[in-house]
Every structure is written in C-alpha cells, then in structure tokens.
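Left out: one protein chain. Kept in place: all the others.
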Amino acid sequence: MKRKIIPAILIASIAFGSCSSGDTTIESGGTIKLLAYDAFTPEPEIFTSFTKETGIDVIVSLGGDTGTLVSKALLTAGTPEADVLWGVDNTLISRAIDGKLFESYEEVDTAAVCVNYDKDYFAKNDIAPPVTLMDLALPIYKDMLVIQNPVTSSPGLAFMLATISKFGVNDWEQYWKSLRANGVKIVDDWTSAYTVEFSGSSGKGKYPLVVSYGSSPPAEVVYSDPPVTEPPTAVMEQTCFGQIEYAGILRGTKKTKNAQKLIDFLTGKIFQESMPLTLFVVPVNPDAVLPEVFSKFAVIPQNPLTLDAADISSNRVAWLDTWTNIMLR
Amino acid sequence: MLDVHNICVVLGGTPIVQDFSLQIPTGTTTALVGPSGSGKTTILHAICGITPVTSGSVSYDGRDITNTPIHRRKIGMVFQDSDLFPHLTVWHNIAFGLAFITPRLGARAVTERVQELLALVGMETFGDRRIDDLSGGEQRRVALARALAPWPHLLLLDEPFSALDSALRLRLIADIGDILSATRTTALIVTHDPAEAEILATRTVSISSPSTT
Partner (left out) sequence: MDKHHAAMKQTLATLRRAALVSSVLPAAWLIVFYVFPLGNIFSRALSIDAFTDILGNSGIRHVLWFTMWQALLSTALTLIVAFPITWACSRWQFTGQRFVIGLATAPFVLPTVIVAAAVRATLPQQMSSGITGILFAHVIFNLAVVVRIVSARWQQAPPNTAAAARTLGASAWKTFWLVTWPMIRSAVVGAAGIVFMFCFTSFGVIKILGGPRYSTIEVEIFTRAVQFGDINTAVALVLLQLIVIAIVLGLTAPRDEFGKKIRVHRQSHIRDYPRQRRLVLASVYATVLFVGTPFVFMFVSSFRLHHRWSINAWRHLFDGTLDSIGVDVARAMSNSLFFATLTVAITVPLALCLACASAYSSSPSVRRLIAIFVGAPLATSAVALGLGMIITFDQSPINWRSHWFLLVCAHCTIALPLALRVLAAPLQSIPATLRDSARTLGASPLQTWRKIDLAIIKRPLLICAGLCAAVSLGEFGATSFLTRSGNDTIPTTIARLLGRPGDIVQSSGYALASLFVLLIVGVMSRA
C-alpha cells in the first residue's frame, strides 16, 4: 500500500489534485450516464418522457459484449465511468457482487437462450428438426449448427452452461467433443452467428441451426420485409437456458438519487412494455402487457435449464478454459 | 599474354576510361603510372571483372574473357587497403583461394602452399594472428601472399604501398620486387610514383586523364 501512496501524493498534489472534485453536481436535472452492452438498442425516443418528467438527460454508452462490459466495470469498481449499468446477467452477477460493483441492483428482464432452426430448410430437405441437445450431436445434423464463442459472447456462454446443466460437470466435455466432431461452426458474437451464418434470417447463410433467443421468432416477424404473418424460424424448447438480466447503480457514483430514478424508469411500465419488441426480452414488471406478436411466437420456457449463480461464478474461468481447449485448440 | 583492347568504361555517365589498350607479356611486370583520377584503378577493375567495360575487350592467351565472371578469370588482385578478411586468421586468409581450385587440393597440399607463401613474405610465425593485430606493412604482405596463393595467371596490384610510411614502403617495394621476379608472376602494378615503377617494373606505361594510350 505504502508504495502507491508516496508517488500518489506527489503527483496528485502537483497535477491532478483538483481534477476529481469537479464532478459534484446538484442532483436536480443534469445528465445521467447509462452504460450497457453493445446489443442495447431501445426505442430511439424512449427516454424523452423520462427527461420531461425529471429534467434528467440520459446518455447511453455501449461498452462491448456483456463479459467485457462487466470485467471492465469491475476494473473500475468504486470509481465508475457511468452511473447506471444495464445488462449483467445471471452468469456474471456473482462476480459483480463479489467485486462490489453495485450500490444496489434489480432484476430488469428475463430471456431464454435457445437453439433456433430454419423451418424451411428442414421441410425442404425432409428432415425432422432436432429436439434435444443430444440430437445436435447426431450425424444427420452434421455441419448444421452455428454457435458463439462463450469467451466473447453471452448467449454463447449461456449455451455452454445449458450443456453443463443438462449433462453435469462430468459428461459435458464429452458432449462438446461430439459436437466438434459433428462440425459445429464457432463465431465470435451473436450478430455474426444469427444475421450472417444462419440460413433462416437476413444473412441467408449456410447453417440452419443457431444459438439465439426464445424471442427470436417474433423478431423475424416484426422485421420481415416483405411482411409475413408466421416466423420462418422456430425454437428448440428443450435447449433453453434461463437468463436473468440485472441493472444496477454503480458504486461510487455521486448521482445516486438520479440513478435510482432511472432504475425506476427502466423497471417501470413504459420501458418494460417497449422491451419485448426492441430488446426481445421478457419484462419482469407484472403490469407490463406483452404485445401480441411476442406472446404468440416467443418461447418462454416454464422450466429452462439453469445453474446456481455462485456455481457459475466459481467455475466460469475453468469451464471456459476447458471449452476452449476442446473446441479451439 | 594479357591483351586489353580499346576498352571504355563509363561510370555514372562520366567516361572514366576511353579507348585504353595494353599488352602484358607473360612473366613480366608492367607498371601503370598516372596522376590520381586518371582511371588507373578502374582499368584494373575492368581487367579482373569487378567493373564491367562499356566497350572493347579483354583477352588472355587469345581467349576472350570480357564476359567471364570474376571468379573464373584467375586474375589475382591486391587492393589499396582493407581487403583482408577481418574474421579470419592470417593462415585462413591465405588459404581462402585454395578452396576453389579444381581439382580440389588435399589438406596437406593446402598446408604446404600456405606455409610456402608465409615463408615467401617472411611471416612464418604469423599464421594464427588476427588481421586486426597486424601492422600496415604486415597486412600488405598477407594480401600479396593471399593473392599469389591460388596460382593466378596474372596479378594486379593497386597502389599497394600508398598507405604506408616511406621507410617501410621502400623496404616492402624491394621485397615485393624480389618476390615477383622469383615467382615469375605476370603482374600489372598501378602507382602514381614513377620511382616505384622504376624499381618494380620491366616496363612502364603512363596515362594521363582521361586515360588514352
């Protein structure tokens, strides 16, 4: 400790002593900074009503995939670069808690990470779509599945955890070896997997099976051009891993009150009702009414695969190492 | 006999040698005398092939060697300075050219030849020395021994004594004159000093700038 303090005092007093105290502002109006993962794409004008009501401007900044977002936030825990963080999920929440990242945090949405399939492909080729995780390793589905690298992608991580939940810590490695032998394609992020490599979406790629969300089919309907009434994709319900996302007030912010106001807005009816068709997640607010296209086509599994958050926290690095060794080396 | 016929050398767009001709009978030493800048060195380089000729021809014993690569001409050369191999000992400097003789020389023949040359230049005990440890005069002797070792048809010497002080120079000139005549080497020596030419050569050719005969 001492070795840090000596140069600290020296430099701090000479150069930057006055720098950090400039942030204290009176907590009415002003701005508040919301840090989120790259896929955070709410309705463009969604915060207008919040600003009108409270006089607070919301600045959204995107900080990479969920893993990077949380790790970088942890590196600056206590002196945050923003006031509110959106998007820690249940695979990372234990680390956030252990690292004292938040002053307080709340559940904001749930989602299910599931394998999706291209209905047309299986109909045209007269193959029955796979049903279980085990099916994906069958020779008939060889070279059909595209997944995300769990090191760099949160749905990728969720899918890996699904297999650990399903097959147990002893057998999941064997499962992945058989997946590798069956020609699974690995890409870095969800966008590459779903919008480029997957045959059932805009990219018209080569792979009819993709790790995505239980809410991906309604998204296909909402964004379809020309419009369709039925999604061209469907979900393998038995492969779903339950994801819970949290938002929290970052410890060290000087705008706690305003931050709480934003959290309240994010969990409030207006924002929660906008989420299904913009972020494609399921609201946690019981008052939020689901849009019809969402309730009709989204798969919201009653008993998804899941793992204990503490379990994930203590084994995550080791599991990722094991996975990398099996799949990428 | 070496026959240099009407050679021209142009370097950097400037004619350095113009229509130069020269004959050197076998077994004789010829001195090429002229002021600095008259193209003497360039003539030597053209004869041994380091610098290509723009026109004209060089032949030896009736064979045209104008386009023969340097290493097949069997023309030895002693440069003005810093031509010895700094990473090799005196012994290995002298033995260098013996490695390329066909048919290959045996190890014993190589040893004999190197010893013979060390004796010839009076440096029998210097075999293991490094080049950097030698004096200027000693370096010139090694350069001469090295050039003579692979039995060249012709030896070219480019102001070999210019970097030495005068006392040492006189002694070395005498020594080298003896060596050349003892070995009956055909030689062409370039110098700007007519006295030096007098002692060493059987014949003196003078050139002025730019060189024509």
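Every chain is named by a letter (A and B) in the order it is written, and numbering of its residues begins at 1.
In this text, contacts are C-beta pairs under 8 Å (C-beta built on N, C-alpha and C of every residue); 3 or more make two chains touch, one makes a residue touch a chain.
The model shown is predicted, which means the values in this text are computed figures rather than measured ones.
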Chains shown that the absent chain touches, full complex: A, B
Full-complex contact with the absent chain, from B:Ile75, B:Val90 or B:Leu164: B:Ile75
Hidden partner chain, touching residue among A:Asp188, A:Glu237, A:Glu273 or A:Asp311: A:Asp188
Absent chain, residues of chain B that touch it: 10-13, 48-52, 69-77, 79-87, 96-97, 99-101, 132, 143, 146-147, 149-150, 152
Residues of chain A in contact with the chain not shown: 1, 3-5, 7-12, 16, 19-20, 35, 38, 41, 61-64, 67-68, 70-72, 74-76, 78-82, 95, 99, 149, 151-152, 186-189, 191-192, 195-196, 203, 316-317, 320-322, 324-325, 328-329
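The definition used in the following text is that only the chains that are shown with their structure count from here on.
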Separation of mean Cα positions, chain B and chain A [Å, integer]: 82
